[in-house]
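Structure first, commentary second.
All protein chains but one are shown at their positions in the complex.
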Amino acid sequence: MTRLSGIFLRPQVAALVAVLLMNWLLFPDFFDLTWRDGRLFGSLIDVLNRGAPVAILAIGMTAVIATKGVDLSVGAVMAIAAAVAATLVVGGQPAIVAVTAALAAGLLCGLWNGVLVTYLDMQPIVATLVLMVAGRGLAQLITEGSIVTFSDPVLIYIGTGAFLGLPMPVVIALALLLLTTLLVRRTALGLMIEAVGVNKGAARLVGIPARLLLIGAYAFAGFCAAIAGIIVAGDIRGADANNAGLWLELDAILAVVIGGTSLLGGRFSIPLSVLGAVIIQAMNTGILISGLPPEFNLMVKAGIIILILILQSPLAAEAFARRMPKRKTAPRERTMP
Amino acid sequence: MAQAQGAQAAAPPLLQARQIGKIFGQHHALDGVDFEARAGEVHALLGENGAGKSTLIKILTGALQPDAGEVLVEGQPVHLRDPQQAQGLGIGTVYQEVNLLTNRSVAENLFLGRQPTRFGLVRKGVIERQARQILAAYGLEIDVRAELGSYSVAIQQIVAIARAVELSGKVLVLDEPTASLDRVEVDKLFDVVRALKARGLAIVFITHFLDQVFALADRVTVLRNGRLVGTKTLAGLSQTEVVRMMLGKDLSFAHAIGGGPDAETGPAVVTFDGIGRAGKVHPFTLTLHEGEVVGVAGLLGSGRTEMARLMFGVDLADSGMVRMGGRVFALRSPAQAVAAGFGFCPEDRKLDGIFADLSVRENIIIALQARLGWFRMLTTEEQVDIAGRFADALDIRAAHHDMAVKLLSGGNQQKVILARWLATDPRVLILDEPTRGIDVGAHAEIVRTINRLREDGLALLVISSELDEVVAYSNRIVVMRERQMVAELRGEQIDPATIVQAIAGQAAPDQTPEETP
Amino acid sequence: MNRSLRPLLATTIIFVLAYALAVSQYPGLLSTRVLGNFLTDNAFLGIAAVGMTFVILAGGIDLSVGAVIGFTTVLIAVLVMWAGLHPLAAFAVALVVAAAFGATMGAAIAYLQVPAFIVTLAGMFLARGAASVISPDSIGIKHDFYTAVSQTYLLLPGGGRITVIGGLMVAVFVLGALLAHRTRFGSAVYALGGNPTSAALMGVPVPRTTILIYTLSSTLAGLAGAVFSLYTKAGYSLSAVGVELDAIAAVVIGGTLLTGGYGFIAGTFIGVLLQGLVQTYIVFDGSLSSWWTKIVIGGLLFMFILLQRLIFSASAPSRKALWKA
Partner (left out) sequence: QGLSGKVVGFSQIGSESGWRAAETSVTKAEAERLGIDLKFADAQQKQENQIKAIRGFIAQGVDAILVAPVVATGWEEVLTEAKEASIPVVLLDRGIEAPEDLYLTSVASDQVKEGRVAGEWLVGAVGDKECKVVELQGTVGSSPAINRKQGFEEGIAGAANVSIIRSQTGDFTRSKGKEVMEGFIKAEGGGAGICAVYSHNDDMAVGAIQAIKDAGLKPGTDILVVSIDAVPDIFAAMVAGEANATVELTPNMAGPAFAALDAYLNGGTVPEKFIITESKLYTPADDPQGEYDRRKGLGY
């Protein structure tokens, strides 16, 4: 009960509401929803639809970050998955084969990262930087640098179709969110991941299979990236190996951090990460409809991010706690991020 | 000590705290505490785990800000923003848990923040030379250019003390400095402290070893639950009285640790047969029986910890096998050991034990959960129940069990780790220095727990540097020297004198250890 | 030998081996001309990487350096071409702006306790955005000073050149090494990277040091921007995109631990050279398609780090036991 009401007091929710209100001010029809051709239409739906790939990435990224890691390669893995799916359907394979192969490719990429991090003991940023650089090359190798356009109805449905009135990407993201949240919270997986993130050595000592969990987290992130890659390809009916997922890893990390998961590992919340992704997309959409010249895009984005971060900082939390003296938060020990 | 006090009654105390209050959340860690340290005295600060000693020290040295009250240095109220400022005022501190930089050289750790420079450049040669000199006073001849992290905790502790001593022009504050030290080093430390006292410094000394208090201190101040119980001159005070001040009651079994138990032990539970690892521990063979406590004695660095790590699969043995219930296998991971019914409280609580950001409850149930596997999750109710039960059994003082374990006092964290393994209902429990940093009350409690576990039929292996304690509960004692199991004592041989002899390798004990290939 | 020196040694060995291998394939690589180019072409990267080394040594990260370089080039171009300032004055202004920018980020990290990754990511957006607001188009710089600088160089036998910016990079490395290894500030940086809590308890002024570190990084990024503008004689909002990742890679290849506390400025120098070598090697090869270029760069990065780990762990530290009772 307290947990439920607590959710609404989160700074993330406040930030989302603020951004949405801003969009509404810029564009009064922002909250309008219409029903046409068996599906919902409206800017709000667009925000969810466009935010879905980053939300899916953020789900996987949350698992990795909770283990005290980070995965810079997800954008490149998206491109790989998109390339695999597109070339296979163009080559005449049925969609199911293409999708399975793309997911397998993503999983494989994630496993590779996981092995580098656990068995070769590389630091996550560099280990995944390798695939970030080389992965896009691999994707281009598959497509030979061109945009592979397809007309496979299944893939297109995954990217642009609707289910129960909602765009498929949104449905997929929600399903993934639900499944993973259940998986980590209805089993001890969540606690174990947090334990690994907080203290890997101690986790091993109490008998938690720390390495397995680590590899699993990266593999899962790769898998999520593959899903996002398929969606993006389906959306534009083609695999754009050069640009699919470009820089999206930063958005995904940002979403996770806005969602309140610490880059130092430990406590994590997948729903809040998804919320973070929605905030980012709402902000992007706001910039789009604002009519401001595009030169200002980045500055506006930076400004909003800074605002959200200040809202969320321990300092603000303390100030907030002082206002509401019911439950004071303990002052944190000063640590360098 | 009496003569020192008469002389200083007039001068203001070098360091003084007035009506200090500190609140964490809703928990009053300190409430109206007065404290003073005068020139030329050793002032012991005592109290149970979680009484607020470390918190008071942190406030006195600028590491924490008080919510009420004031700190005075030589009678002048000061607002200490950070430890740097306190250092500048001549207050040197060794905080609980060694707080040095393991990634830097020993010399740099000694001089960080006050390196001599020329043209803005640090004079490394000078630093290294001085560092060698400083450490020599503690009988420590080590390569001061090597990383601090490459040395044992004991050495790190001494470096921390040496640094604090160098920094302290007026006041030296020592928060449990002797927790990981051996008798020899403790004696050396005491020599240094006495010399400083003679030079007119004020020394604040926290420990849970009452004999050390009586050996060194002039006055004691006792805290209980964040409140001041009183400050007394030690002369004429008895141990029982001090304990009563700390606990608010007498220690019922009066620290009564007599000779070891001589009960018959049960059947063998596990045999470590020729387990060893090149360069770490010579192969050894050891059988643990039901209802038996095997104590491990040895000097610092004699390889006790590494032996325990091999026995739990933390480090992989390169020779030998484990025999258990008719099965013969090699331990490949702690997970396997946990599955086989082992439990292991590591020596380095901060590094290997505690999940700092997880709650007390989660820290207690985590090993059990790991053993159950990820799919069978303990429900919240089960968790609350288990955590509550074991926290009560070990008297863990926490405001509530959902608070992060890192916020507990050091001794209470130690108890949490113990509780964690008791919760797994193990058959074999390996405890590496389980009473380090634990207050007298809890200490007795843990000794009692060990005895009770034995009676319940567990096989225990306990590593401890406190001979009295080892003697109190061991059916058998193995002695380690230079990474080798050199002796095995039982029955009559279990008394401190014999053990000390075996450790030093003087008289060859008539009983050799089980054969090692 | 000091154990922390080992990664540095490993990196050096790898560089020498890699260079020898490359030369055996393309003898043309062994010339003063190529060596001089290594310095000139990587000058801005090297200077930025020195700042990045400090940040990483302290356990942080700075994603804004590429954007700060880009911003600085635009600012300098605008000041010189539109406001008519002398380039040296423009450099001074740019350095001050960059320093203030870094200090602000550092303060946010130190006082607001927001992770460095995110603060500097926002900083990256801000700097890049500000540059494109000032001028999205590239601005050529025409000034006698620029011409003079580009015509000043030390001619090496064999036609190689040590240019002003190449020399400047070497100087920054030397000064950086002194700052890191021989000053109190340097010690504080390592302390922060080792254990911030301990550092604070040992009296290291953690917030101040943090602010200084990011100030230093941004200032050096600003200097790298000035060098970049000398290098290209232009200011362009999109220049030096992704340089932060190259700098991080150089630092890591150079043997500095991303978790902080261990590493050497000199290692970063070799990391930069190694990256330059990879680039040059690929150009000499000339047969790699766009995608193979990426794959090879990623693969070599992987190889270098792997090799370094192997060499490092082969000489793994044996714990010293010198305790004499």
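Quick notes on this structure:
As written, the chain order gives the labels A, B and C, with residue 1 at the start of each chain.
Convention: a residue touches a chain if its C-beta (ideal position, glycine included) is under 8 Å from a C-beta of that chain, and two chains touch if they have at least 3 such contacts.
What you see is a predicted model, and the numbers here were worked out from it, not measured in a lab.
Note that the absent chain touches A, C when the full complex is taken as a whole. Residue C:Ser239 is the one among C:Gln113, C:Ser239 or C:Thr256 that touches the chain missing from this view. In the complete complex, the hidden chain is touched by one of A:Thr100, A:Thr160, A:Thr181 or A:Ser313, namely A:Thr160. Mapped onto subunit C, the footprint of the missing chain covers residues 26, 28, 31, 33-34, 37, 41, 44-45, 132, 136-141, 150, 228, 231-234, 236-242, 276, 279-280, 282-284, 286-291, 293-294.
The missing chain lies against subunit A, touching residues 27, 29, 36-37, 41-43, 46, 50, 140, 144-147, 149, 160, 232, 235-238, 240, 242-244, 246, 285, 288-289, 291, 293-295, 297.
Criterion: only the chains that are shown with their structure count from here on.
Subunit C has its Cα centroid 30 Å from the Cα centroid of subunit A.
Here the spacing of subunit A and subunit B, counted between their Cα centres, is 44 Å. Within the complex, the subunit C residues that touch subunit A are 58-61, 108-109, 111-119, 121-123, 125-126, 128-130, 132-133, 136, 192, 196-197, 200, 206-207, 210, 245, 248-249, 252, 257-259, 289-299, 301-302, 305-306, 309. Residues 70, 116, 120-123, 125-126, 129-141, 144-145, 250, 253-254, 257, 262-264, 295-303, 305-306, 309-310, 312-315, 332-337 of subunit A touch subunit C in their complex. Subunit A makes touch with subunit B in their complex at residues 186-189, 191-192, 194-195, 198-199, 201-209, 266-267, 328-330.
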